[in-house]
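Only one protein chain is missing; all other protein chains are in place.
On to chain A.
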Amino acid sequence: MTASITFFPVGNGDMTLITFDNDQKLLVDLHVRKAADNDDDDTPDVMADLRGRLTRDEKGRLFVDGFLLSHPDKDHICGLATHFHLGPPDDWKKGDDKILIREMWSSPVVFRRASKDHVLCDDAKAWAKEARRRVALYREKGTATVEGDRIQIMGEDEDGKTDDILAIVVKADGVVTKLNRVASGTFEGRLLAPIPHSDDEELDELLGKNHSSVVLRFSIRGGGILDKCRFLTGGDAEVAIWERLWGKHGTYQADWLSYDILQAPHHCSWHSLSYDSYSTYGEDAEVCDAARSALAQIRKGAIVVASSKAIDPDEADPPSDRAKREYISIVDGKSDRFICVADVWEDEERALQYEITSSGITKVVKSAAKAAVAALGIGATAAQARPHG
């Protein structure tokens, strides 16, 4: 099986599928807009695309081996209840044909009560409920839980709510190597955030809601060779997080931040790179050097992927054209190494996909058969059976 990373065209939102070379699949975030489920709408039908990439288990259920929710914002979780099975796996119904999540990867934010600063959409509430169900089951059964009941928590809860379940908690700066209990060396994920509770209240305040975004740097095996692709993804983590990460790791382990593919945080928002408001300061807005450094640890040929709508300098941030220019400067000034998922959809009508093989990371080209239909206006292949003499 060829490892790959697929970025689905979901506008300003994240929806990314990582396929490992043992065919395990990890979905990172979900953003299925209502229009995407409407056949009459031009919005890409990302769920049909996703489902086509998944396989069914012996009970006929489509499944993902893991689902990582970076943080419970609508543009990262929308469509969960509609398309994914929640509740005990035995309650899965053929008629609904929803996707089973074998193992959830959740931030500890699910233990927090909703509050004025912590407003949750329905799908986020459903995620939290399902996560709590799985944690409760773990407390009851330990590791005897089955696929569909499993969970790993990305980071410790600040109020000690994860202290009794540390076996399923990945601590900040630690690594996650198992997906659905399988540890076959296909990947290693370095958990960089959420960062544990700080005494610096002012900073905590500043970090606000996106405090909870999971930042993971994956090192992915390709064609059996370790570390062929480093993928840095950080949900909506903002400048303060990146600044802190650089402060923490910049001197001794900057390598933890290095990448071949960076998913530009917060849909290419300027606020991941700068404390200054671009609308106020315009081109005078200054980049936070530390945050930029955290996001600039490129390996040779690295690219930045903006999971956002098309970038228009005249439109509101995100996505930010100023941020785009900064990212291009990070990737050696090569504009072709900054790719907006919406542009790929516009040009090729498909998700952006990179294959990870023993040779490296290669963009998957547009299907020629599909292109032929469009270009030549004709249908299926004209191949005829050829007789052997």
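Heads up, the rule we're going with is that contacts are C-beta pairs under 8 Å (C-beta built on N, C-alpha and C of every residue); 3 or more make two chains touch, one makes a residue touch a chain; residues count from 1.
Here is the rule we go by: contacts and distances are computed from a predicted model.
Q: Pick from "JAB domain-containing protein", "3-isopropylmalate dehydratase large subunit", "5'-phosphate synthase pdxT subunit" or "Iron complex transport system ATP-binding protein" the UniProt protein name of the chain that isn't shown here.
A: Its record in UniProt gives the absent chain the protein name "JAB domain-containing protein".
Q: From the listed residues A:Arg133, A:Lys248, A:Arg299 or A:Arg325, report the one that touches the chain absent from this view.
A: Considering the complete complex, A:Arg299 is the one touching the chain left out.
Q: Kindly note down the residues of chain A that lie in touch with the hidden chain.
A: 260, 299-303, 332, 334, 337, 348, 357, 359-366, 368, 371-372, 375-376, 378, 382-384, 386
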